[in-house]
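A single protein chain has been omitted; all remaining protein chains appear in their positions.
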C-alpha cells in the first residue's frame, strides 16, 4: 500500500529531517539472519517508530535473490513469525525510521531497494545531508527520476553512477562520500557484501560487532546485546568498512582530523545501555546529574527523575547531593501511543494517562525532579501540578542539558524555534510558567565533561555548526 | 505497505507481461475529477484486477501539487469515499493492472509517480516493450537505478533524459517513442498537461472522449459512458495527443503506414459495449458467432453461451443458424474471487460454485455451447458434464476464435504453451477429453471479417509477429 | 467483535424482518462437512448477504464438542481455507442473513449457539414470527434474559423449556411449534441429531437432499447441486424431520390442510435453478413472461430483460410474442457492492456503473423491457434513459408481478409503503415518471398459474393475510 501522499518537487527538502537506526549482519556460516535483524531493530526502536524494514539475501544462492519488506509501524507490528519466515538469507540490513511531525504517511520507509548496473542493492541510512538540493539538481539535470524525497535515493544514485566507472562497490561508496556533506551512518547491501560508512565528522554513531562467524554493524551497541553478539569497536568517522565472505576491510581514506560527534546522543537519543565512541551512555547521564547537582543544588528531601528520560541523571544528582533517589511516578506501560486527546477542561489528561504520582513518597516532601529537556513545558507543568496535588511541598526542576536554542541540520529532529519555550522565555519565566519552585539547566561548558568527548557538535545549544 | 518481494535483476524481464487499462481526464473548468477517474477505472476493471491507482493535481494551484494513491485490489476495494476525498484536483490519470500468474504481490501498481528536472510526472501504461533489456542495460550503464521492474519506469527515465534537452514534455515523449519497440498505450500527467500516446503499430487501443470542458482519454470507450462523456475518436497508431488548458494538439510524426491491431481485443479482452478502431465489439462477436454457424453448423435444438464470455457469439450463432438462443446457466454473482479449492473427489466444485444448470431448458435437448476459448479444458469439460447430468442429449462446442498456439510478446497474457491444451492435442483429441459431441473453432481466415480490420496482429494464432 | 449497537427493549420487535437461508448436513459416514456447508451457503447467498455462520460438531466425539464461527459479510468474505479448517465435524448447520435497511450492524448473525440443560444446541432460522411480543413478554415475566432481539432466541428458549419436561429434543420442537405463529424454516443441531421444521402454512421453503450416507436440508434445492447432492423432496408444511445416525423420522402432527406458500419465492426470492414445492423456479418465471405477453402485448422489435432479475421472464415473453430475445445490457460484474454515491448532477451514475447499453442491439429498435418489480422507479427510469440515449425508439416496460401494495409480516423484506412508487401512483403516472412508452404489470389472477400452486400467500399483492 502506498498512502495518499503529496509529491514534493525537487529543491524543497528543507523540512525533511531524519533520525533513524540501522542494523546489518553477515552470517558467513550461512545461518539465517531475519530473526537477528528483527531483534536488532527492536533494540533500536527508540531511534525511530514511524516505519521499519528488512532487506535480505542469500550469499550462497544465485546473485540478486534479495527479498524485502517494509511498512509503517513498530517493528513488532510490521513483522511477525510468518512475515519473517518469508525473508530468507544470511546477509541483510534493517532500518527503523523516526516520525517527524506531519510526515508519518510519507513513502519513505527503508531500506531502499533497487536494481542498478551490477544487480541489486539495498541501502539503509541514518542522517541528513546538507547539500541535498545541489545534488538533486545536478542529478536531475542529467535526466534522473526520483521516486522518493529521501537523501537515501540521492546516495544510491551517486553510488550507481560511480560504480559504472569503478571496479568495486566500496570504491564507488568512497567516491560518493566525497560528494556528501552532513551527518550519516550508511549501510549498503550488495549481493555478496555488507558495506558500512560513517560520516567524516562522526555526527552519527555506528559500531561493529561480532558473533561467531558473523559480523554485525549497528547504530548503537545495544543491538548487539539483543542478538547475543559482542561489541568490537566504534566505526571511525569517515571509515568505510567492507565485509565479504572472507575478509573485513577498512578504508580510512575519507577520515579527517576534526570531528563533531552529536552530543545529543548522550543526552537523549541513544539508549541508556549503549556505548558510543568509547563512552557508556549510562555513565554520561549519571555524570550529567552529578554536574547538575554541583552547579545547581537544591534544599530538598528526595531526588526523582521523569520516567524514563530523567531517571539516570536523577540517580547521578542524588548521589552527588547525598539525597535519597526515589521513584515518585507510576508509569502505565499499556498506554504507548494513544490518540485520544484530553478534554479541553483537563489538559493534563494526556500526562495523567501515562504517569501517576505515588502519593506516599511525595507527600510533605521537597523534591528535586530531573528531566533531560523542556520542550513546550506542558508535560513538566502537568507533573508538577500532580505532585503538588499529591502533597509535595516543593518541586525543584533540574534539566540535564542546556536549553535548545538552535536548529539541527544534521538529522536530529529538534522542534522548531516557535515551539521551544526556551527560545522566547528566560529561565525564570519558564520556572513561573511550569509552576516549579526552582529551575536550572546544565551548563554548556559541562557538555564535554559529561560526554567524555572533546570533539562534539553542540550546535543546537550554542549555534556553532561544524564544517 | 510493500509486500514481500523478490527483486529481479536487470535483464530478466521476459516473464513480465502487462495488459492493463488507463484513464485520464483534464477538466479545464476546474471541476474535481477523482470521482470520474474512479468510475472510469471501474468501467475498465475487466482489463486488470490486480491493482489500481490514481494520481491527480490541480492545474490552478501551485505547480507540483500532485497527490496519489495505489494499492493491490479491485477499484472498489482500493478506493472509497474517504480515500477519494483526499485526492483533489482537475487533472488526473488512473490505471488498473492485470493479474499475471504469481505476480500479484509485485510492487508494480501504477500510475508511476516521480520527480524529475521539471517537477512531478505521473505515468500510466498499458502494454509491453520488446526492447526492455537493451533499454535497461543502456540506462544502467549510464548510472541509472531502478525501483521497479516495469517498462513504465524505463519510459519515465527516457522521457526525463529527453526532457533535459528539449523544450516541452511532449517533444520528449516523441523522442522517447522513437526508442520504444512494442505495443503500448501511454498516459503522462505533468503539472499542466495530459499527454496520451498510442504505439505506432496500434497494438493497444486508446481513444479520446469529451464532456463539456473536459477532455478524456481511455483504453476503451466504455469508460466514457461510465462518466457521462462522449466518444470522440480513436487515437491513431503513433499519434501523440497533448491536452493543455487551452488546446489539444496532435503530433503524428511517429505514425506509420502499417499497423498491427490486436485481434484479441475483439475476441476476448475488450468490453462488449466498447468501440475499438471504429468497430463495435458487440458486432464483432455477433459476427464471430455467425461465421462459426456457417462454417461449423450443428444439428441441435438450442444455442447457448458460456457466461459471460460466450454469450454474444452464441447470440450470433443462434441468429445465423435460426435456432433459439437460450440461457442455460445460472451464474452466482456473489462468488467472485474465492480461494476455497474443491475437494480432490469433486474437481468440478469450482465451476459448480460459479455456474449451475437450468435443468428445464436443457433436459432432452441437443445444445450448441459457445465460448471464446479453451485454455486447459477444465471449465468446459465441467460444464459439459453438468449439462449431461441435467439431461442434455448432446453438447456441441463451438469456439469463437482459432486455437491459441503462439506466445504474445506485446502484453497480452496468453498462457504459456505447456498450459494450452491446443498446443499439444488435435481438435478431435480435445473433443474427446472435454466430453463434447462435436467441437469446432473459428477459422483463421475469418478473423479479419469478424473484426472489420485488415491490419491486424494475429500472432498468437498464426505465429506471424509484426516487427 | 461486537459492533456498537443499540439495545432494543422487549416489545419493540415490529421492525425486525428476516429473510434468510439455512443449510444443514449430517454425514453419517463421519466425513467432514465444513466445506459442504461453505459451498451450500454460497449457493444460498442470494437469500442473505448481511452475515453468515457455521456451527459444527463431531457425532463420534465427546458430546458437546461444537465449534462455530459467524460474522458480518458474504460467505466468501467470512470464511476462507484457514477458517474452515478450524471447523471440524460431520454434523453441522449454516445460515446466511438478509440485510434489512439500517440493521446490518446488529448482533444477530446465526446460527445461534447455546448451552441448555441437555448440553449444546445450535439453531438457524429463516422467517418471522407474528407473536414475538407475546412470547417475549411471557418469557420475561418468568425471569428470562435476552442477548439478542431475534426470533431465534425466543424459539431456543421455548425449546429449552419444553425439553425439561420431554424425552427428546424433537418432541420439544413439536411442543414449541404449537406456540409459534408465522412463517419459518428452522434447523436445530443437537450433539447427535439434525432437526428440521417448516411452518404449518408452508410460508418458507425447506427441502431434503441426499448424498451417499449424508442427509441434507436446505432452504432451496440449488444448495444440493452445489455440493453434489440430490434433491429428495420438499419438507411438508408443518413437518418435523429428525435425522439421527441410523434413521430419519418424520413427525407430521403439526401439519394442517391449508397452506399459504409465499408466491414471492417464485417471482423474486428463490434462485432461478431451484425447485420449490414441486415447481421449478425457471419454469415459473418463463410462464410469468408468457402470461404477460398474452395480456400485455407490445408492438416491438425485440424483447430484453433487466439483468439478472428480468431475464427469464423476458425469455418467456419473447417466446410467447414470437419476438427475438436479446441481451441489451453489459453488466459490470466487478461492481458488486460499492458505496460511492453518484454526484447530484448525474443521478443515474449508480446504474451506469453496474449496467451499460449495447448500442448496436438497441439502436433504432422498439424494445420490450422486462423486470420483476418496480420499487422506487429510479433504476428502471435510469435504464430507459440510457436506452433512449443509445437510440432506442420505444421502450415498453413489462413487470412480471403485480404491484406490491401491502406489507409482509412473514419475513420477506418488502419496502415500506412510502418507498413504493405503486402505493401512491397509478400505472399511467408511473409510466410517465419512468419515461416508458408503455407499462404493464402481471395480473393478480395469473399468480397461481404462474407458480403452479393453488395454496399461495399473495398478501403483499392483495392484502389477504393467512392467519
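For reference, chains read A, B and C in written order, and residue numbers begin at 1 within each chain.
In this text, contacts are C-beta pairs under 8 Å (C-beta built on N, C-alpha and C of every residue); 3 or more make two chains touch, one makes a residue touch a chain.
This one's a predicted model, so the numbers in the text were calculated from it and none came from an experiment.
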For this session: Would you mind listing the shown chains in contact with the chain that isn't displayed?
Result: A, C
Problem set entry | Residue of A:66, A:222 or A:368 in touch with the missing chain, whole complex considered | A:222
Problem set entry | Which of C:114, C:255, C:375 or C:405 contacts the chain that the document leaves out | C:114
Problem set entry | Identified contact with the non-displayed chain, of A:268, A:282 or A:465 | A:282
Exercise. Which parts of subunit A are in contact with the chain that was left out?
Worked result: 35, 38-39, 42-43, 45-46, 49, 74-76, 79-81, 84, 222, 225-226, 228, 271-273, 280, 282-283, 286, 308, 311-312, 315, 325-327, 330-341, 343, 346, 349, 352-353, 356-361
Problem set entry | In subunit C, positions touching the absent partner | 1-10, 53, 63-72, 83, 86-87, 109, 113-117, 119-121, 140-147, 149, 153, 156-157, 160-164
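Here, only the chains that are shown with their structure count from here on.
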For this session: Express in whole angstrom the distance between the two chain centres, defined as the mean CA positions of subunit A and subunit B.
Result: 48
Seminar exercise, completed: Per the C-alpha centroid definition, the whole-Å distance linking subunit B and subunit C comes out as 37
Problem set entry | Centre-to-centre distance between subunit C and subunit A (centres being mean Cα positions), rounded to whole Å | 60
Exercise. Tell me, which residues of subunit C touch at least two other chains?
Worked result: none
